[in-house]
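Missing here is one protein chain; the remaining ones are kept as they sit in the complex.
And then subunit A:
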Amino acid sequence: MTREMAPRGAELAAEGRLPAERVALVDLLDRLLSGGVVITGDLVLSIADIDLVRISLRALIMSVRASEPLETGVRHEQSPL
């Protein structure tokens, strides 16, 4: 698996041919950390339970969704934007 980032792969991406491993990690994190269904109840663990504040990478990851308060498994209302 290559780890190549493709932030400028717009043309390829537009045709739906961008293989998963070439999708830019930052675009992926936008979606995987602030999108996707958040489910509560019966979970062993959800990333929403993890306190992502202190360390640098946590801060970095947090920056993806810093507009959201820290979640404790409860879904917050999304802004209508």
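Throughout what follows, contacts are C-beta pairs under 8 Å (C-beta built on N, C-alpha and C of every residue); 3 or more make two chains touch, one makes a residue touch a chain; residues count from 1.
The criterion applied here is as follows: contacts and distances are computed from a predicted model.
The protein name that UniProt records for the chain not on display, among "GvpL/GvpF family gas vesicle protein", "D-methionine transport system permease protein", "Probable peptidoglycan glycosyltransferase FtsW" or "ABC transporter ATP-binding protein", is "GvpL/GvpF family gas vesicle protein". Contact between subunit A and the absent chain runs through residues 1, 3, 5, 7-10, 13-14, 16, 18, 20-21, 23-52, 55-58, 60-61, 63-67, 73-75, 78, 81.
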